[in-house]
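Just passing along the structure, written as structure tokens.
Just one protein chain is left out here, and the rest sit where they should.
And then chain A:
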Amino acid sequence: MPGLTLVPTQVAVATGADFSNDTWWIVAIKAVGVVVFLLTSVLVAIWFERKVVARMQIRPGPNVHGPFGLLQSLADAMKLLLKEDINVKAADKVLYLLAPMISVFASLLIFAVIPLGPEVSIFGVVTPLQLTDFPVSVLYILAAASFGVYGIVLGGWASGSTYPLLGGVRSTAQVISYELAMGLSLVSVFILAGSMSTSQIVASQEQIWWFLPLLPAFVIYFISMVGEVNRLPFDLPEAEGELVSGFMTEYSSMKFAWFFLAEYINMLNVSAIATTLFFGGWRAPFGLHLINDGMFNEGWWPLLWFLAKLWTFMFLFVWIRGTLLRFRYDQFMKFGWKILIPAALVWIVMVAAVQSVRQFTDIDLQTLLIALGVVAVVAIGLSFLIPEKKAPPATEGEPEEFDAFAGGYPVPPLPGQTLPPSPRRRARLAEETEQRTATAVLTAEADASTTDQPSDGEEEEPRG
């Protein structure tokens, strides 16, 4: 095919990882390895977040415990372990205990199917750097993520207190709303990769990482992954000014630590999914794979690339936190349902149309892209011909009297609106003008000859 070879035309489904060599002890090592990797990553992530946010706010951040304050989060974890384990009186005992465990349990499961690297040799056994993989890996990931919501909603409900309840239902509504957009954004990846197995999706990105041809899908995924893990600017479940700590309010000691841990593991999870599905997983960046016959795509090197991409996403999380303000809840829901989901649906239709033209007709990609470009140019050109909606003419003249209490509670006036004087002020004004006219009449009577008296009866308003 001449011209662009952006995406392989006939998607040959790439072969996934081969786990046939795994023995029971390899599986055990990998399973424990996944958990240890996540726990240490979280300790580093908490330190990393605090340090980066501190730098963004021009302060040093944690710097006392260990080199560069690296042991700070370990000290915090130990402190939480040694604190009193309080079970509040109004709580539903079983669910109250179970909720943090569900949270952390579900968050630990996702990394099982994330490929950290290609085949390596562990104690002489050649095995992929991934616990397991099956044809529906991404579905498993979504299932585990949805299971984690139980921890939040049960924790909020079982606490038997108002703030946790509101935080819990808010968080659930948020996570499920953004999960839809997330799930829809992944469909286009499956169309191009022809698989839902994570190792096959990584293998399919040999020529190009999917975030380039599927940029809108990646943008939708990125926004919804921030909403999914309840991070700023979408951290409404624990909006401190409104809900104290949301669903975690009644939790203390290790039970609180588990919620906290689950939140950070979930950040790692969604970053790892973004890396795997859109950024080529463990594949070497910047054409490094061309060096020395693909040396950088073999052995333990890919683990480095994977971690670099993972921590780039973690940095983005912290950067967003340090930059953006929290959304208002109605804006947030509107954004999810009215913008992200329709955009994701339109994108799927477009990808399906382009892919079916490429796969089921003889038109090659170049002609197709040119045709699409022409259509886009014509559409943009036509959009200029549509007369712009004229703004309604600004109402001139007498500013309308504004009823501040129309909605049942007082609202401040907008620009162009003026408040009517308050009843108290009205009475005082009337009193003053009465006095003034009285004195004016008196003075006018007393010395009619002097005309330089200030006659500012009604202009001067009492300020205050």
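Everything below uses one rule, namely that contacts are C-beta pairs under 8 Å (C-beta built on N, C-alpha and C of every residue); 3 or more make two chains touch, one makes a residue touch a chain; residues count from 1.
We take it that contacts and distances are computed from a predicted model.
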| item | value |
| --- | --- |
| Name per UniProt, for the chain absent here [options: "ABC transporter ATP-binding protein", "Acetyl-coenzyme A carboxylase carboxyl transferase subunit beta", "NADH-quinone oxidoreductase subunit A" or "Probable septum site-determining protein MinC"] | "NADH-quinone oxidoreductase subunit A" |
| Sole contact to the chain not displayed, among A:S177, A:Q205, A:N230 or A:N297 | A:S177 |
| Residue touching the undisplayed chain, where the options are A:T40, A:Q207 or A:S356 | A:S356 |
| Residues from chain A at the interface with the omitted partner, ascending | 10-11, 19-20, 22-24, 27-28, 30-32, 34-35, 80-90, 97, 100-102, 104-105, 108-109, 112, 131-134, 138-140, 157, 159-163, 165-166, 169-170, 172-173, 176-177, 179-180, 183-184, 187-188, 190-191, 194-196, 244, 249-250, 253-255, 257-258, 329-330, 333-334, 337-338, 341-342, 345, 348-349, 352-353, 355-356, 359-360 |
